[in-house]
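Everything below concerns the one structure shown next.
Note that this complex is displayed minus one protein chain, with the remaining chains in position.
Should a chain be cited, it is by its letter among A, B, C and D, assigned in written order, with residues numbered from 1 in that chain.
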Amino acid sequence: MTTLLTVDNLKVSYPTRTGVIEAVRGVSFTLGKERLGIVGESGSGKSQTGRAIMGLTPKHGVVTADRLDFNGIDLIKASTGERRRLRGKRIAMILQDPKYSLDPVMSIGRQICETLRTHEKVGKAEARERALAMLEAVQIRDPKRVFDLHPHEVSGGMGQRAMIAMMLIAGPELLIADEPTSALDVTVQLDVLRIMDRLVAERGMGLIFVSHDLRLVSSFCDRVIVMYAGKIVEELAAADLKHAQHPYTQGLLNCMPEIGSNRHPLPVLDRRPEWAA
Amino acid sequence: MTAPASPSPAMSRREWLLSDRPQSRLQARLGRAYVTWRQFTANRLAVVGLLIIVALLFVAAFANLIATHDPVVGDLRNARLLPPGTAEYLLGTDDQGRDIFSRLIYGSRLTLLVIVLVAVISAPIGLIVGTVSGYAGGWVDATLMRITDIFLAFPKLVLALAFVAALGPGIQNAIIAIAITSWPPYARIARAETLTVRRSDYISAVKLMGASPFRIILRHVMPLCISSLIVRVTLDMAGIILTAAGLGFLGLGAQPPLPEWGAMIASGRRFILDQWWVAAMPGIAILIVSLGFNLLGDGLRDALDPKEAGQ
Amino acid sequence: ETPKDTLVEGFAIDDIITMDPGEAFELSTAEVTSNSYSLLVRLDMEDTSKVKGDLAESWSVSDDGLTYTFKLKSGMKFASGNPITAEDVAWSFERAVKLDKSPAFILTQFGLTGDNVTEKAKAADAGTFVFTVDKAYAPSFVLNCLTATVASVVDKKLVMEHVKAVTPDAEHKYDNDFGNEWLKTGYAGSGAYKLREWRANEVVVLERNDNYYGDKAKLNRVIYRYMKESAAQRLALEAGDIDIARNLEPGDIDAVSKNADLATTSAPKGTIYYVSLNNKNENLKKPEVQEAFKYLVDYDAIGATLIKGIGEIHQTFLPKGQLGALDENPYKLDVAKAKELLAKAGVPDGFSITMDVRNTQPVTGIAESMQQTLAQAGVKMEIIPGDGKQTLTKYRARTHDMYIGQWGSDYFDPNSNADTFTGNPDNSDAGTVKTLAWRNAWEAPELDKQAKAALLERDAAKRAAIYQDIQKKYLANSPFVFIFQQTEVAGYRKNLKDFKLGPSFDTNFVGPIAKE
Amino acid sequence: MSTVETTQEARPRKGRAGAFTKAAGRFLFAAVTTYLGLLAVTFFIGRVVPIDPVLAILGDRAPSHVVERVRQEMGFNLPLYQQFFIYIKGILSGDFGNSVLTTNPVMVDIRRVLPATIELATLGTLIGAFVGVPLGVLAAVRRGSIADQVVRVVGLVGYSVPIFWLALISLVIFYAQLRWVAFPGRIDIVFEYTFTPITGLYLLDSAWQGQWDVFYDVFRHIILPASLLGYFSLAYISRMTRSFMLNELSQEYIVAARAKGLSETRVIWGHALRNAAVPLVTVIALSYAGLLEGSVLTETVFSWPGIGLYITNSLQNADMNAVLGGTIVIGTVFIGINLLSDLLYRTLDPRTRNR
């Protein structure tokens, strides 16, 4: 398997008046054309890792890494212009909540076309054609109608599909999905995951799937990275989840109530300081 | 961020204030105030603003000690229209031979009087009208907002002008006129704030405790509106100073020989070509003080009302 | 730069409310009217105690002193081209009397009423106008009154085309408005210039009248541009945006006179500035207090600063230039003397008092100065400022304590001032003759009687002596503190020729002015 | 596929037309009541003014019997409520009465002075918006930088300086000293009689008629007062732009836009500003309304024959018909601007469209 992305000792920190916040403290992994899940509880640095790869860390944040390599391109050394050209074209990202991550005053169609026309020289009409095709690919039933709708006029599930269409239309090689379904209803959630699953498989993309739901990640991805306090505590194949070594991973797995299982009280995590060390 | 959990005797005062587990109501309150204060002081311009205001208060309080001359009695015969820097007269003299510096010093009292009175009259009116209107909704809201709208539909200065024309010129009437015209925006702000707060879960929670509407407005809604109101009032102080000066400039505000800055500009206007300082000095005084309030208000907004500051 | 054929004056013309000579009674209107309408007689600019003919070629007074016969010059035309006849003169008198607007009393004081005016002012033939008065007044008085703008001759034929029908009622017994509505902004005269347009608080535009019977005006157009501020006028003058600045204040006069391109000219005017003390106030009523106040004005300082160039200290009620004016200024700032007088009046520690003051210079400055000098004698004076209309409303309601005012003669005759400063037939609040004496609730029956007698004194010298006597008594004992007589000053660009200010507001003629 | 595609479609939408008439009705009701309030307040003020209105018409030297006569003619001896009634009746029939000062019907006067103010305020707002918005954007994008501080201080000074004072000072500098601009007023006296305005907006009129010398002259007259007013609206607009932009720039959709690979320019101007524009429209409308009234003091200093000067002049002359008429017209313009900004808001913000 070819390596798409290499991350070595990635650190993200935010200097603030009260001290430096270390959001990501040395994360290393490699990714091929596969699905990699990143899980961890809130604030563990999942999103920051994803954004650092995209080059979307806010200005005042500091990103360092021994290596950050995408398809042979050294992202650390790359100029902002180069990185911008990568974004959307070769690396794409889906955000958590379509309600907030689509521009509210621009029609969905235009937002999709915009991605395309930023990266490829295409005419208006052609862009529209391809956007409609993409909308169809994400299983929107009436693409022509949805094309002209504004984000507030569609449901969450539809919005998330539009978001996927917008991010995939330029044919990226790597997709980072940052909790793409956590704002959606459970039933809709599965639909969206199915669409993503198919697209990734069809187009042969690498996928980084960020979520706090360990069970979901393990059922969706090939490999799982578990993060705690800005660090990777465990990395394992999805199939091996039941044999997770780290108590944190075990805790995450067990603390969820399940239909049919009868555990009163639920096991809770007993956080130990040495995990974060 | 993480202060030691147990209060050790070695804990500094700063740590005590910043403790994330305060031991008493007082400590909690002081801690909060301290954090606000630190946020505020981090904004250097805001501190400048505060210093200006403190200086204004100081000058107003000790005007009689600071001033070198009588603010109203001048020396028409010998000291008329002297330029700044003339011996004895730091900022020069006006057309009645009065020391401009001393007049400015005493004028600070009038400026303070105006803004304090206007704030004391209009802010509470706006707060009450706005919160009651926003919380009660329905016809109460409709009626109160109609009245507010009527006042807002008037150009403020024109309305103030008309009121002063009706009441007669003078500083008291100017204050009343400005107060009458400045409460509606406060009512609007308080109402908008109340409307967002009204639907929030924490107000629902208090309702679920069985609190009366009166109690909810007074103890839960108003405190939330107050900080944005304070910010707005502070920012408005500058506007009030300018309106008062504008009225003074049109001859409808404070009356001679009162050393009101706007009126001083008006009387100095005649000499603007040859004796520029007569009009320029009070203008600069107004500029500095209202800049002070604007800087202070800006800083307060950042410290008290981060959402307004766009963060 | 202003155009070569146009004169532009910067002038505070905000007092203009009508252009109808039968109605207007304002100073700025007087100037415009005198330049655009003709009169039977005008003041003689060489000697302002005399008059000379304008439309009238000559005139005679009957022996009984009741009948005045005017012979008109021949071949004169209105601006409209209509000939000027005695009929127009008679109708102008009739019109003013029947309209009965503010200035009508200048004519009606000679016994004219709506019912008898056609008899008393009538055309004997096309070239002869006969005017009959009810008493044997001093001819100087009658002729002086006829120089007032209310006696301007209007173009009967033209006005008749514009009269509006009205329904007669108790107040106005006639079925038309004598063209009043039209004439408010219209024009029907025969002066050197004709009125083209007046826009309130903006501009008055005059154009040369080519039908003028006298010396034709030199320039095509005269524009009075509304400018209130002295500084603004000076700026515009310096920049050449105006040719004449009419309302300069002392500081700006200095600057203008130092400027090589500019010059100034001045002339004393009939306006007197005074401070009056209301006799309704217990303290101000006392003669000692009144005298004390006369010692509490720093005349010298005021004269040297606040009114420098725009006025002269003057402590009597008749302005210099009028018949019988007394030129005596006995009072000086004397705080000790004043304190003595106040002690005598029983108020050794002073008292508190208010003064209503208009928001204009120099009165505000003078008021402030007085505030300071009065304080030296323990009198605390509070200034209540207001705009002109506001303070006047109060003054006319007699609810003031002190008032700083200015008074310009209604017509160029000593009787105008003598009457208003001494006459007060009914001192009750309901009194209808609201003279200045009445407004301050002051009665001086002796002086009033003297003034009335002077009216009938046909010998001008004797008449002058009576007025001087009245002024002397007045100076010693009256609730009026006279401060100064106005000098009108104008700054102008040196390329103007023959620009002069006259002795009164209706003698500032623009006809002779030319440009180089 | 078993998707529930639209949850929100389940919600029945109100008929668009119904909602519109309802909104229009509410607006109309609000406008009418506001008007009545306006009339009542102005009338009240008009009657308690401590100036004898008769005096205003006749001047000080009118004999008493003339004064009495005019007082009766004008109806000042009637009880207040009757006067109010007569007043309302007049207004409803479109008659604001005659101005004492100018002798014209008030409506005629206003038709003459209003364009002057509109022209001034419009140019001021244009200057304010075209300079203020970019400055605000710059400050927001470079938050905390020197540029931000400079914009902030420039804005704060604009908030703090007395407009009439600045006007005086700049008049001295730019007219008296530098002679860059023309004398106070709207147009040089020379052109008064060679130029016939159509709309009353001189810049437009002169350009339309191709009278470029007039245009230049008008421009030299208007540029200083308009720049001053522009500065004030700039202060307000740049500050609000900054805060709206900061708000928008912190939104998730901006991250999404960057993730798409859009250039920073496109992100800022195409997305953030387009969203910020929605509330900005209201701000600009408000500042426009503010300039309409702020021009009272400016017009005084610049002898600008606009409605502000008209009202102050009339006020000082107890010309109550003119004052009331002027105030009502300004009130109308205010209400109109509010309506307009509301409409613009609706067209700019798709979220408000079908509700």
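Heads up, the rule we're going with is that contacts are C-beta pairs under 8 Å (C-beta built on N, C-alpha and C of every residue); 3 or more make two chains touch, one makes a residue touch a chain.
Operating definition for what follows: contacts and distances are computed from a predicted model.
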item	value
Absent chain [UniProt protein name; select from "Multicomponent Na+:H+ antiporter subunit B", "Phenylacetic acid degradation protein", "Glutathione import ATP-binding protein GsiA" or "Histidinol dehydrogenase"]	"Glutathione import ATP-binding protein GsiA"
Touching the absent chain when the full complex is considered, from B:V54, B:V120, B:A205 or B:I288	B:A205
Touching residue (missing chain; options A:F70, A:F147 or A:F220)	A:F220
Missing-partner contacts on subunit A, residue numbers	41-42, 156, 185-190, 193-194, 197-198, 212-216, 218-220, 251-252, 255-260, 263-269
Touch residues of subunit B, complete complex, unshown partner	5, 20-25, 27-28, 32, 200-202, 204-211, 215, 219-220, 223-224
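The definition used in the following text is that only the chains that are shown with their structure count from here on.
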item	value
Chain centre separation in whole Å, for subunit B relative to subunit A (CA means)	49
Distance from the mean Cα position of subunit D to that of subunit C, given in whole angstrom	42
Set of subunit B residues in contact with two or more other chains	168, 269, 272-273
Junction residues of subunit D, two or more chains touched	50-51, 176, 316
Residue ranges of subunit D touching subunit B (in the complex, touch as defined)	30, 33-34, 37-38, 41-42, 44-45, 48-51, 140, 149, 152-153, 156-157, 159-166, 168-169, 172, 176, 242-247, 250, 289, 292-294, 296-297, 300, 308, 311-312, 315-316, 323, 326-327, 330-331, 334-335
Residue ranges of subunit D touching subunit A (in the complex, touch as defined)	1-9, 251-253, 255-264, 266, 270-271, 274-275, 278, 348-351, 354
Parts of subunit D lying in touch with subunit C, wherever the complex brings them together	50-52, 55-66, 69, 72-73, 99-103, 171, 175-176, 179, 182-185, 188-190, 192-193, 303, 305, 309, 313, 316-318
